Structure formats: C-alpha cells, structure tokens
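One protein chain is absent from this view; the other protein chains keep their places.
Showing chain A:
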Amino acid sequence: MTAPLRPDLAIIAANVAPGSSVLDVGCGDGALLSALRERHCDARGMELDPANVAQCVARGLSVIQGDADADLSFYPDASIDYAILSQTLQTTKRPDLVLEELLRIGRRAVVSFPNFAHWRVRLALLWGGRMPVTRLLPVAWYETPNIHHVTIDDFRALLKDRGIRVEQAWFLKGDRLTGAAAANLRAEHAVFLLSR
C-alpha cells in the first residue's frame, strides 16, 4: 500500500508521458519518483536531505544528494524529457537561475509552488499584520525554508521576461482543481508545464 500522492504530485505524475526520462529536483522521500517508475519512466532524483536520499535508495530509486542551486550545472543539456521542481522553487537561493537550469537540462520543465497571493495569505497579512502561517506555508518566518515567496502572477511575469512558454498550467484549491480565472487570488497551489 502506498499513500496517495500529494495533489500537485498526482497532477505531475498523470501528465508526464509514460516511458519518458525525468529528473525530480527536491524529490523528498521519492513519492513522485515511485509513481513515475510505475509509469515506466526513467526517473532520477536530487535531494538535499541525506535521510531522504537514504530512504529513496532503500526504495531502489536513483537519487543524488545535491543542491538545486549548485549541482544542476553538472547535468548535460537536453539530457532528459522532464525536469521537475515541486514545492522547491521558493526554497532556492536564485529561483530564476534554477528555472533556467531546469529548461537547459530538460526538454520540458514542471514547476509547482505554493501561491503567496492566495486570499488567505493576503488576509493574514492585511488583517493580522503578520507573516502568514497557513496549511501550505506552515512554518514561521524565522525558520521557514521558503526564502523566496512567489505568487502566480510573479511567476508568470518571470516566465514572460525570460521567454519561457507555458504549455499547460493547473491550479489547486485544497486537493481540487480550480480555474485559471483569478487563480492568483483563489489558488493555493500552482503547477506549470514549461518549455522554451
């Protein structure tokens, strides 16, 4: 029995072509990699936390202990079909450079992140006057790994600026999809399929 996939990972798993090659950057305990392996993908991972890496290897997955900010440069150009970054973009030192690296290594990139412009986040800041602590952003400002909070509209602006094409996008409220209209206000979470 495997636990159900996190909603954004389920979307990613369902939209990666079976049999393709995948690099999951920040693969955690390997939940997505396991799901992709069942879809006959050549699924590899990169993960910062050695305990997570050990758990992945014990599951028979191929995972490298590494840092998205530093270690992506060692992967050859266009060497994989999908470079995936799920809930990791906001923890990197230079999200823009990491994004460029993903699209250099992968023919496509998939990026998911919590939306900092969700109405609950806005309300917390507006009424509470404090940095929000929500379901998707559960850690106080001083100890959060999320050092680059980003909104859906911020991300779209970055893509436009860098000439990156959105092939598809999904927006999540809880574990359910929500429309693209007013997603920046209504979505807690976004998943983008990108290419150059």
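Note that in this section contacts are C-beta pairs under 8 Å (C-beta built on N, C-alpha and C of every residue); 3 or more make two chains touch, one makes a residue touch a chain; residues count from 1.
Rule of thumb we're sticking to: contacts and distances are computed from a predicted model.
Matching "Homoserine O-acetyltransferase", "Sarcosine oxidase subunit gamma", "NitT/TauT family transport system ATP-binding protein" or "Oxidoreductase YdhV" against the UniProt entry of the left-out chain gives the name "Homoserine O-acetyltransferase". Among A:Arg39, A:Arg59 or A:Arg156, only A:Arg59 touches the chain left out of the display.
The chain not displayed touches chain A at residues 42, 44, 50-51, 53-54, 56-66, 71, 74-76, 79.
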